[in-house]
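Here the complex is missing one protein chain, while the rest keep their positions.
Per-chain residue numbering starts at 1, and chain names A and B are given in the order in which the chains are listed.
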Amino acid sequence: MSNQVYNTYLLRLADDTLILGQRLSEWCGHGPILEEDIALSNIALDYIGQSTNVYKQLASLVNDGRDEDAIALTRMESEYVNALMMELPNGDYGTTIARQYYYSSFYLLYLEQLKNSSDHFLAGFAEKSIKEVKYHLQHATDWILRLGDGTPESHSRMQHAVNGLWPYLGELFHDDETDMEAVKEGWGVSREALKTAWTNRVNAVFAEAGLTVPSEAWYHSGGRKGSHTEHMGFLLAEMQFLQRAFPGAKW
Amino acid sequence: MSNSNWPLWEIFIRSKNGLAHKHAGSLHAADAKMAIENARDVYTRRMEGVSIWVVRSSDIVASSPADKDFLYEPANDKVYRHPTFYEIPPEVGHM
Partner (left out) sequence: MENQALLERFQNYVDAENKIEAKDWMPDGYRKTLVRQIAQHAHSEVVGMLPEGNWISRAPSLRRKAILISKVQDEAGHGLYLYSACETLGVERDALIEELLSGKAKYSSIFNYPTVSWADIGAIGWLVDGAAIVNQVSLQRTSYGPYSRAMVRICKEESFHQRQGYEIMIALAKNGNEAQKRMAQEAFNRWWWPSLMMFGPSDSASAHSGQNMAWKIKRHSNDELRQKFVDMTVPQAEYLGLTIPDKDLKWNESTGHYDFGEIDWTEFNEVVKGNGPCNKQRLQTRNKAHEEGAWVREAAMAYARKQEERQAVSAA
């Protein structure tokens, strides 16, 4: 297997979960009710934990003296390869839930395939993460229903949120050369192959929630190549602040 | 405010098979499903293999502790709601 392809594959997985965990953790202390604050923090913790495992694996593979923190917290913006959806600001609670729903419904299908990977690390990672992501999806689905079918205000906010994030979904389902190489070698997952199952699931949930499924085909992309939104710089400025201000310090 | 307040639920958890469900505490949730999910987050930190019961606090009927040696007050039968016991400050109003 090509090391470069494998490392890129891991880095995308790690960056997706780190950046989403970073965003979700911004809710900590600011949720709509205490119980929900606790639930969102648990989900953020799961993502940070997943990304940590992948960065550690990556650190041991590249073996260039960088540990998981150096990889996670000291790269330049163009070296981050997360999907753009992860770095978008949280918005209102509906927008956060919409992203949680879109991502975890995709991610669960993805992990269920990755579990069969011929790569020992990825298969183990998927198996462990599935348990967590099932819960994330349940949480997000319940809230899509509550907010979509709650009050007129929540319905309109939820519809607005799912519309707004729709153009960021394409990137999740796109197989580029890295994905295709990984699929060919038998350890990666075809993202495009998940689309039908995903669409059926989303159609059913949105129908129950009374939400209209957006139909726009065009989508934003660039994250996988390190080309980000304007929001990413600010996210990194905060996340990297101490590592940048005190290079080489131990914490 | 009143009709958006989430009701209170009592949470009972079987920590492992072979043990009885035990009262763990309470929390607020809009419905039973949410109460169970929140209970997993709040009271078990999502440990697997546990069984959770949730019951609306207002549905619990309790005996009066008449056998206690210092108890004089006649019983009221809801355990967790006895607002009449408490003088509500006028600023708070709607309770």
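One rule holds in what follows: contacts are C-beta pairs under 8 Å (C-beta built on N, C-alpha and C of every residue); 3 or more make two chains touch, one makes a residue touch a chain.
Here the structure is a predicted model, which is why all the values come from computation and not from measurement.
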- Task: Using the contact definition given at the top, list the shown chains touched by the missing chain.
- Result: A, B
- Who touches the missing chain here, A:Ile48, A:Val62, A:Ala123 or A:Val183? A:Ile48
- Which residue numbers on chain B touch the omitted chain? 1, 3-6, 8, 25-28, 30-31, 34, 42, 62, 64-65, 68-73, 75-76, 79-88, 91-92, 94-95
- Contacts of chain A with the absent chain, listed as residue ranges: 18, 22, 25-26, 28-38, 41-42, 44-45, 48-49, 51-52, 55, 68-69, 72-73, 92-94, 145-147, 149-151, 153-154, 157, 238-239, 241-243, 246, 249-251
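To be clear about the criterion, only the chains that are shown with their structure count from here on.
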- Express in whole angstrom the distance between the two chain centres, defined as the mean CA positions of chain A and chain B. 36
- Task: Can you check the complex and tell me which residues of chain A touch chain B?
- Result: 33-35, 38-39, 42, 131, 135, 138-139, 142, 146
- Task: Would you pull the chain B residues touching chain A in the complex into a rising list?
- Result: 6, 27-30, 33-34, 37-38, 41-42, 45-46, 48
